[in-house]
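All protein chains of the complex are present and in place, except for one that has been dropped.
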Amino acid sequence: MALDKYQIAQRIAKELQDGYYVNLGIGIPTLVANYIPEGINVILQSENGLLGMGPFPEEGKEDADYINAGKQTITTLPGSAFFDSAMSFGMIRSGKVNLTVLGAMEVSEQGDIANWKIPGKMVKGMGGAMDLVASAKNIIVAMMHTNPKGESKLLPHCSLPLTGVQCVKKIVTDLAVIELTANGFKLLERAPGVSVEEIKNKTAGKLMVEGNVPEMQF
Amino acid sequence: MALDKYQIAQRIAKELQDGYYVNLGIGIPTLVANYIPEGINVILQSENGLLGMGPFPEEGKEDADYINAGKQTITTLPGSAFFDSAMSFGMIRSGKVNLTVLGAMEVSEQGDIANWKIPGKMVKGMGGAMDLVASAKNIIVAMMHTNPKGESKLLPHCSLPLTGVQCVKKIVTDLAVIELTANGFKLLERAPGVSVEEIKNKTAGKLMVEGNVPEMQF
Amino acid sequence: MNKVFTNADDAVKDISNGAVIMLGGFGLCGIPENCIAALVKKRVNNLTCISNNAGVDDFGIGLMLQQKQLKKMIASYVGENAEFERQLLSGELEVELIPQGTLATRCMAAGYGMPAIFTPAGVGTEVATGKEIRNFKGKDYLLEEAFDADFAIVKAWKGDTQGNLIYKATARNFNPMMAMAGKITIAEVEELVEPGELDPNQIHTPGIYVHRIFQGVNYEKRIEQRTVRQLAN
Partner (left out) sequence: MNKVFTNADDAVKDISNGAVIMLGGFGLCGIPENCIAALVKKRVNNLTCISNNAGVDDFGIGLMLQQKQLKKMIASYVGENAEFERQLLSGELEVELIPQGTLATRCMAAGYGMPAIFTPAGVGTEVATGKEIRNFKGKDYLLEEAFDADFAIVKAWKGDTQGNLIYKATARNFNPMMAMAGKITIAEVEELVEPGELDPNQIHTPGIYVHRIFQGVNYEKRIEQRTVRQLAN
């Protein structure tokens, strides 16, 4: 059965390691914060200027001056630090952020990603995504395997304007965990009960399948 | 009579205007701070990271963490701000410092300045001088008119390695106030009792003298 | 040397049609509410605005968009503004969308006296169109020029009459870089104090960068996405 967005976040959380500084994009990536494994310490970077992002505030304790990159009200944690946007993207560009998780509209076999613009339809802007994908050492995409029309979002080449090139390392969808290799997409894990065949059918780009592909563990 | 170093500083202080941010180099320039005219507010920038430098501390109140660019113990004033060296030279490069006063070994007719190195003899380094002369809008040199051997320090061309090119706007020496023009040195004022003839004799570069040259007023 | 202005109307008095203006803030957080209101009231137009976002329809820069005061908007994300999208798609508004880090760093470059910077953001995308690409140690970077703004308008938490500023929490965002970048920098603060009341070790923007300062009034500080704690899943 395909994962829901919470389970996608839960699976991605397993990629976290102790001491990681992590930037979580808007949408499913934000949910990853709810599943940080016990016993490891992960520090969330919010590119508007905060390290050590805490949970949402309790009702009535929202402060307009405390927001995350999704403009949501947030709190700090012991050890948090505020900084300006130049320093924020400085730490991103200099590779200090260990992992970036973000959503995508399309990912190509080469690891290209498109997630900021649909010509003639949607003009929202790239925000910090282009900086993040151009610099992060490790980039995981969290997305549905297909778009609302049922078309694959894992393509030989992106059709939409790119956000970055050859940068995605891993994709976690509702159906699969996929690694980006020199030879294209490689299937690492299946969602529980989802067949290799179904994943193949819903992956427009070349998909390598080696041996027995295990089901995701939670 | 030739000025002493205190009088040179005193004469330079007359160039200060209300609201000026000023960087004073080591030596005679530092003394300028003692002669800031009444009624005007001048803020001193120390390039190691302080705006609003105050006087030296009282005996016994020296703090090793409070120093100026000459490594002297200093104090702050109400409204002071500390910052790092990158921001310090940022404000210098972006032209926020209104006036820079520094010493020199040689100045040329073109406004070139040499003050950091005597090949084979003295190797101290340029410190912040190259940044200051490359960026400051207004640069006044404070120096003796001649070197200890009696040779002119105002030359057709500098013989020593340059600190910056075509940057000096004005020179105040023990003998004269001189402006840098497209046509070379221009004599503006004489030290009290010093003749135009003497200044001419001690100026190796071309010196323009127009009309009656007034004595400096203090 | 008096940097203190009475109010926003006074501080923005000489901003005229066609000016290039930077405005601090991220979303609606840390925006110069008072100055925006004054610019709306003043109906100055043909402006080029440099700001991370374009506000929402009825707050922030959105208020100026409603009155069609903008000729051009340079931003990184404009997703919450229907009027913006309408003006963009109809061609009424010129828009330059650039990566957020590039926006921040082009402000910083101006404030630090650097004419241009190199960034990898946008390499291989349409953002790179027409830009110089240069390879350093095997990686490609775009050459991006420093901004050149007539005015920078920022919002701080506390400030003193010499122009020293302290921002609060994530309301800091673009404000410090923009404060450094303006030919004339106008700061509105929630609390204006005398010199000496701010700890010199804690100042985010030294006064040398600030030309005008005033204590703002009636801050709404609207929250864009009020989100409160709930149990996971």
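Note that the chains take the letters A, B and C in the order they are written out, and that residue 1 is the start of every chain.
In this text, a residue touches a chain if its C-beta (ideal position, glycine included) is under 8 Å from a C-beta of that chain, and two chains touch if they have at least 3 such contacts.
From a predicted model like this one, the values you see are computed outputs, not experimental measurements.
**Q** In the intact complex, which of the depicted chains does the undisplayed chain touch?
**A** Even though it is not drawn, that chain still touches A, B, C.
**Q** May I ask which residue of C:51, C:69, C:87 or C:105 touches the chain that does not appear here?
**A** Checking each option in C:51, C:69, C:87 or C:105, the one touching the absent chain turns out to be C:105.
**Q** Out of C:114, C:133 or C:184, which is the one that touches the chain we can't see?
**A** C:114
**Q** At which residues does subunit B meet the chain that is not included here?
**A** 6, 34-35, 46-50, 55-59, 62-74, 76, 82-86, 88-90, 92-93, 112, 123-131, 134-135, 161-166
**Q** Could you please point out the subunit A residues that touch the chain left off the display?
**A** 18-19, 21, 40-41, 43, 45, 50-52, 76-83, 86-87, 89-97, 135
**Q** Would you write out the residues of subunit C that touch the absent chain, in ascending order?
**A** Output for subunit C: 105, 112-120, 136-137, 139, 141, 145, 166-169, 200-202.
We adopt the following convention: only the chains that are shown with their structure count from here on.
**Q** So how do the chains connect up here, line, ring, star, complete, or something else (other)?
**A** line
**Q** Report back the single chain whose CA centre is most distant from the CA centre of subunit B.
**A** A
**Q** Could you tell me the distance, in whole angstrom, between the mean C-alpha positions of subunit A and subunit C?
**A** Comparing mean C-alpha positions, subunit C is 28 Å from subunit A.
**Q** Out of subunit B, which residues touch more than one other chain, so two or more?
**A** Residues of subunit B touching two or more partner chains: there are none.
**Q** At which residue positions does subunit C touch at least two other chains?
**A** none
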